[in-house]
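Missing here is one protein chain; the remaining ones are kept as they sit in the complex.
Up next, chain A:
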Amino acid sequence: MNRLLMRLALLFVSLACLAVPARAALDPALIAGFAGDFGSRVAAIEALGVDGSADARRVLSALEAGNLGVVSERVVITDGDEVMDAASGDKLEMAVTEVDTITLNNRLRRSIATANAAFALFSASPAERLAAATTMRENATETMTPALERALAAEQDEAIRTVLEYALAKINLGSSDTAKRLKAAEALGGSSDPAVKNMLSALLEKTGEGKNAMWVESSAEVRAAAEASIRAIERRISIAQTAGTMFSGLSLGSILLLAALGLAITYGVMGVINMAHGELLMIGAYATFLVQSVFRSHLPAYLDWYVIAAIPVAFFTAALVGVVMERLVLRHLYGRPLESLLATWGLSLILIQAARVTFGPQNLELANPSWMSGGIELAAGVVLPWNRIVIVGFAAFVLVLIWLMMQKTRLGMFVRAVTQNRPMAGCVGVPTARVDTMAFAIGSGVAGLGGLALSQIANVGPAMGQGYIVDAFMVVVLGGVGQLAGAVWAALGLGIFAKFLEGWAGAVIAKILVLVFIIIFIQKRPQGIFAVKGRFADS
């Protein structure tokens, strides 16, 4: 009932608005400032922002377009050859050439942006309102208070309300009333925004030199409140950032895991390091690109789902290339691991150059599907992107599949048997040659899936695999050979460790430190995290 009444009331109000003649005009006093000096122009713009009426917007947009001018203390708008009074909108009998146009500088432009934001606070779209509120929080001055208060009263959306409250609190921090400042300093403690923190810490500084130094904020009480608020904000920011770092470590770990799983399988089974493993990632990514192109030209309506369709394509393309590699080259290198490094490196050179010649040396453009773009915002500046979340889930899914394959199928049993003791497995009838090929196909296929995942977050180019092969091998070294569990722990651990180090020391130093860590780790545990116990592990 109440709501119905409100709607009726709204209807009447809007009708009333319509009923007012369109040229009912602005109070000329409001815009008289434009005829004055620079400071009064700024004040006039802000006043327009607070006013918020259609006429205020008209005048402001004219100013923005460079059509606002002054003719002997009178503010006018030019439109082609016509000159109109800015306040009333009435046509004036004078030539455009007589008008002294107001030129804009950066200060004025910023004021216009703020005023525009003040208008947008009442927009119908929540996104626009949020953006406007954020702008207000950054730029608003005390004169904007009425507009903000009006907006806050009308606002329903909780997120926008918070931003508006901060904007008001920020204005109040500069107020001359100590009680108002105290309240604002306390209220800002609820934020998790570094910008708010900076605002508060500005209060705790001193101006001037030596004995004449004065606190920016004169009241000790307000300073204490600000300090408490800063601590609260810092705690919240650091928690959010830690979570963010953990997450990016997790997502890096997932990529490493996808790259290393295949390597762990093939190295475990055959004792052959495949230096071309990174190129299998590249092939997976290129396969994804081709699927995207097909969808673009033939099934544009389903473009969002190309990633799903690319899963089998990436897997089987990479697996096929892997089988060819195994049959032609690696098969002949059993028991010669050092030489196999060189031969597979040769393969990787050929594959990279083939990709470069076929697709060109530039990076390919792969678009994230719409359902993978955007993210969850933990705090200001800490966003968990959807594409990374999907990749973490995808890696887990692949891991489960591989685990099931290794533990529950006959092929998996064979693979484990050959990994543990090749001659003995052969003696009891395991077709070791076929197991090798199958294991290599699966390992390569998983690398292809890794490439698919990488294509969603990183650049896709001919040499993209090179950056991951060393890291992936580190995972295998750390996790222990032929150990899925070891690979998982090592990949996630390395990913998270590397990301924390990165935040602390920068990416390059982090890489070097990780390397040093691995060398020291191998000193202690040459068999990896999960050493295989038993005689076959003893060399």
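In the analysis below, contacts are C-beta pairs under 8 Å (C-beta built on N, C-alpha and C of every residue); 3 or more make two chains touch, one makes a residue touch a chain; residues count from 1.
We adopt the following convention: contacts and distances are computed from a predicted model.
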Omitted chain (choose from "Hydantoinase", "Carbon-monoxide dehydrogenase large subunit", "Crp/Fnr family transcriptional regulator" or "Urea ABC transporter permease subunit UrtC") - UniProt protein name
"Urea ABC transporter permease subunit UrtC"
Just one of A:Ala54, A:Val96, A:Val294 or A:Val329 touches the chain that is missing; which is it?
A:Val329
Which of A:Ser40, A:Ser238, A:Gln353 or A:Thr409 contacts the chain that the document leaves out:
A:Gln353
Identified contact with the non-displayed chain, of A:Gly89, A:Gly190 or A:Gly271:
A:Gly271
Considering the whole complex, which of A:Trp215, A:Phe316, A:Trp345 or A:Phe497 touches the chain not shown?
A:Trp345
Had the left-out chain been drawn, it would touch chain A at residues 271, 273, 329, 332-333, 335-343, 345-350, 352-354, 356-357, 466, 470, 473-474, 477, 481, 507-509, 511-512, 515, 518-520, 522-523, 526-527, 536-537, 539
